[in-house]
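Here's a structure for you.
Note that one protein chain of the assembly has been removed; the remaining protein chains are unaltered in position.
Labels run A, B, C, D and E following the written order; every chain starts at residue 1.
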């Protein structure tokens, strides 16, 4: 996956999205004419997958003075340890002090999503995971959420904006609403096939009106070789998708000669559920994961000053001076 | 709190932030010339505090056809039950089908934050809660996060953007960085006092270089009557803030005659920790809450069609026809 | 319910079904010409519903010498406490010593079944329970098992032999095999209706080939007013019967005007599951309970001698002499 | 162990012990003149030891038409897996449909007993287990219960009927009642010795009136070399049999020169208790197991049609067509 | 109970039993000629029963200068709360600084024992408790341990030294060794009766050689009216004393006319076991408690300076100045 080029947001640059006390701090230091070269180190509260660093870099490139800066960082997508320093900035403090909130926030939210995605990917042992959870986050972070899911290892994502940021084609099947408006799963699938360009895979959602096994056979018979997959999304009111259901649908499709039709499973999927399917040998060809990724708890990041004008210093609870981390690479 | 006026975002209106399959659906229905009046109902997966409805209303007011729409909803900030219908839209489907992702996402994220805030507020039994967690979310949602925290009952928030949206003055003390740059807590507090306008309360952070009790007395002596509060934020490396520490600082301040100086506590605060302080009788005057609110898991919302052209219908697992909810009010 | 008249079994009377050591004991005592009047007390190891006493009475009436016997007992169907004496026999020991195994065994097995049935009946708070579990016990105890379930409070039972013993008409719906042989649920239901006498209620099993809600509406439309109930028996492979499924089927039947069609639920039913349905307000009209009743663990009964020739005696661990129990009534 | 020859029971053959709905089904199919060759597969709900198959075979041999039947099965006593097909019948459905209840019931009850017996046998690692539990089941199943215990690996059983069915001599010691009637353990043991034929082993029950260690020495001194074993059956009111008690009795017997007298333990024995004795090195020479075996929960068996007239079919939740199981052998 | 008069121990007065650093401290202060009047407060780490204060008072009366001391304290035997000040000394520091170790240690050990005794006494709801645990502590603390048990509410104690300190007659039955040396429980009991003065109650230990119930009856018959009690002390190897055993011994004694013989229970007794006997209605007339009391964990006490020369002061973690406790009484 090729990394995109981020543009700093105006609300960030203006300090609008910052904690008020950083604005106060810059104000006071200006009055006092204090602008020492200071070293800030940023580290996470728990292990995970680093994400958001590209966006942070774009911000730093814009605000740090070119001749008087030194920035060391880990790469987007790297595994990180609890309390490991992932970013070290040395520059005049007034140039970046206002952005501590944004730097922490970008890394926290994006690393949280990427880490949850990675947990699903690892549980799935090679079965592709598609990020399906944009409906559970505010539209303002749809793009970065799906981008982070891709950094975490997802094979695709459902939002148009997220797919564009990640440089891929968005993935999607069909919603229940289409089938309900048309009033019949087979007719809806045929309409989908009729109007969609050929590069969009034909994936039919088969739990809207009838038993999943029955609808699977009906759409397979209606579309023939063109049918790529069926998607099982049985609601919890009907007991959710079970491993036995996947096996039975597979067996009934095979019995009717549709060995090539794949089975895609969604609805409450998380690493535990993925393990359940893989450990019971259910022949799943793809998982759609929603709120496990999009609702993942951010990974808190903390930023601490460790040197001021070259002299080691730190608040109580921290060790003064540079914290060694041989994995860091100089990026600026 | 007066509710703000939201403006629909361009990325939402364009469908950019939607799941691709909704874009496909609208496309297919246009080809088929199908645009029935359909009724969509939206409900949460668990109980909580409703938030985001104002932003959703602004979106619907913009996209639904004025002469052919009927919208019923609950109010911003109301307590909602698991599976209770909070929004019912009846309008031509093509006018709103593309926005299901955004409607669900706004409600999910904002209600998640507001609900977590309410839990803290209830635990605190009258002691004010300030939202301090913007550093744990992406800057793009800083404003709505702090707004949702205020809807949930917080007495203030730290971000400039969030405070503006909520129509309040931002709350903040001083960061460790200010004290470290200046090199001394008392000097930093005096500088803060010198340059800040009088309406900004003087709250000194007293755990940077020395024992909290010692620094509390020093800043109290330096600022005298002007000192509003001290903030205890002891890091976990030093055992965090304990109830006994709060009591001791209170006792030492009182012994020295500083009965009016308040004590503000932050660092890993959540309802359980708030209960710990209140149940042990620690004299806390305010709590700063970070990731418990800002990192709250969104409350998943689901949108289902229940009528098409006036006829009851529903997918398997749902009951066809309008779901009665006498609490809903017609808003459009 | 009128109690049936039991006939002692030949294998019991002959001592064939006894533990060998009781046969040895009688043999030795005869050689020694020892036949004292002895008092045997029988008590259970845990609380429950007493069942089997009628069959035990029939045995004792046959073997105890009429002029030299005194028997006190509790009634069939009474609630009993742990370690409460439920039967006290005073008679020449040789007349009954061989039957200790049978007396204990009849009470143990029957009381186990009746107790499990009562637990279901109590959980169901008035919703009728039908005993459906004969397929999980050996055919030789089918009749007594279903009889015990009726003593425990069931409203009906499925075996012909059990129903005869309990003096009721057997209850039953239709098996999956009938539907599979006929090949269609609606056709099978129509055939059932065509050939069954009018007093047999029309209960259609609606989960064989299609979604339960869909089949429910189809059989309701096919049979009209004659349809008594639908039976939901969703297999665990499909998540089992959920409370939401019952609610939805009820709602869809009502929407189509079939308010009188009842819903009968089976499949893994036990008190916990019954509680789940009643606590979530699922409109169930009857439960079929299988192995929870028929596979219930017997309640161990113990028989101890407490007097020999009028003198108190007992083994270690027991108290010599008659154990008082004012609830006992003299029956012989 | 040589397998016995079973005779089908009249109540089974007449359908008396069947679920009523199977009688209805046969009735309807006769009216409709439907009698297709159908394939029924039977499988258990959990793993265990298969028992009851000999009795099932005897039934099938009697009812299936000789020229039009094919039956595959596993052997009596084999270990079986959860959901493994243990019996497959292909024949005209009317010939066997009525017996589904009996087939399932025989296998369920007998396999439950055999499986519990096997668990004890495996825990005992070579120490013989005697089935002592007929007093906890209805006399009608005494014989099959003890037979199943022997199939599960017991070295003997206490019922006369069960031992006959299993082709062994019944095992037994002496009951407390014998000792209480005679009034003295030593005298009772001498009477036992006087009248019992030489092939019955002299096993004295030593906990009736005195301390177990004391009575053990007394009976050993009274009987001398003729004493085979002592049985410890300490009631729970006295703390039950402990490993230390067994060791002490062993040591005291040895000290007095009775090294050949064996120690047999009974009273609440189950695999956990057996493990306790073997892991603490208690020198037990035999265990008597009661309700752990005789009160074992039946293993539910399910019978499903998988082909009708050679065409794969199945109810929802099952896979149509023959389920492969290479371990099955054709028996008819 | 009348409180005894304690004499300070020489090893305490000399500082021999103190922590070396207190000796160093006094040494340094003398060199520096520092001997301020200082206030020391002593408090426990958990709630319990205060014991040892009489011994501490004796020490303070000896070392504090009469004209310049003020001591406030709670009374021996009072219930105390966690962190409640139980002793406050105001005097020249050099006069008492060396004794902080001894003061804390006396209170810690004695309060630990008294608190454990009180827990047994409260569980026993009026049934007398005898302290039987001196065999589990070093002989040097036998007297204070049994004294503390009496302060905690015991009705008696077994050590000669402890009983003397508490001003009571020592309690005791007979040891197993007496019975083993004499070789017979009845003979040992008769010998005991023969030689012991009449004021020593005749309590026979009845589990040495025979079953407890049997030996109880034998000693009752041998001693007749002179027998006060039997003591049940069944070893864990025989399952320990059970509630059923107590009931049975009671019933058998009553049946034989020995209603006045009491039953005394010992062996692993603690509050949980006492609850077990009382909740199951076992007719116990007295409990002997051993290591639950004598092996009780000491209650840690802490001593802190709170004023020096009348000025409030305290180490970090404590509040400077006198800690108010209205329950304290001035004792010096």
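Methods note: a residue touches a chain if its C-beta (ideal position, glycine included) is under 8 Å from a C-beta of that chain, and two chains touch if they have at least 3 such contacts.
Predicted, not measured: the structure shown is a model, and the values here were computed from it.
S.K.: For the chain that was dropped from the view, give me its touching partners among the shown chains.
M.R.: A, B, D, E
S.K.: Tell me which of E:3, E:63, E:155 or E:182 is the one touching the absent chain.
M.R.: E:182
S.K.: Which one touches the absent chain: E:124, E:141 or E:249?
M.R.: If we include the chain that is not displayed, E:141 is the one touching it.
S.K.: Can you work out which residue in D:164, D:252 or D:327 touches the chain that's missing from view?
M.R.: D:252
S.K.: Which of these touches the unseen chain: E:3, E:222, E:256 or E:305?
M.R.: That would be E:305, which touches the missing chain.
S.K.: Against the chain that's been left off, what residues of chain E make contact? List them.
M.R.: 9, 11-12, 15-25, 27-29, 31-32, 34, 36, 38, 40, 52, 93, 97, 100-102, 104-106, 108-110, 112, 132, 134-144, 158-161, 163, 170-183, 191-192, 194-196, 200, 207-210, 234-238, 290-291, 294-295, 297-298, 300-301, 304-305, 308, 313-318
S.K.: Name every residue on chain D in touch with the hidden partner chain.
M.R.: Per the touch rule, chain D residues meeting the hidden chain are 211, 213, 244, 247-248, 251-252, 255.
S.K.: Just the residue numbers, please: which parts of chain B touch the chain that's not shown?
M.R.: 209-211, 214, 234, 236-240, 242, 244-245, 248
Basically, only the chains that are shown with their structure count from here on.
S.K.: What are the mutual neighbours of chain A and chain D in this structure?
M.R.: Chains that touch both chain A and chain D, as defined above, are C.
S.K.: Please state whether B-C or A-C has more C-beta contact pairs across its interface.
M.R.: By number of C-beta pairs in contact, A-C is the larger.
S.K.: Note whether the interface between chain D and chain E is symmetric in residue numbering, meaning over half of all numbers used appear on both sides, and answer same or different.
M.R.: Over half shared, hence same.
S.K.: Give, as an integer number of Å, the spacing between the C-alpha centres of chain E and chain A.
M.R.: Computed value for the inter-centroid distance: 65 Å.
S.K.: What is the distance, in whole Å, between the centres of chain C and chain E, each centre taken as the mean of its C-alpha atoms?
M.R.: 58
S.K.: Going by the contact rule already set, what residues in chain A reach two or more other chains?
M.R.: Those would be 209-211, 234, 236-238, 244, 248.
S.K.: Looking at which chains touch, is this a line, ring, star, complete or other?
M.R.: The chain contacts form none of line, ring, star or complete graph.
S.K.: State which pairs of chains touch, listing all of them.
M.R.: A-B, A-C, A-D, B-C, B-E, C-D, C-E, D-E
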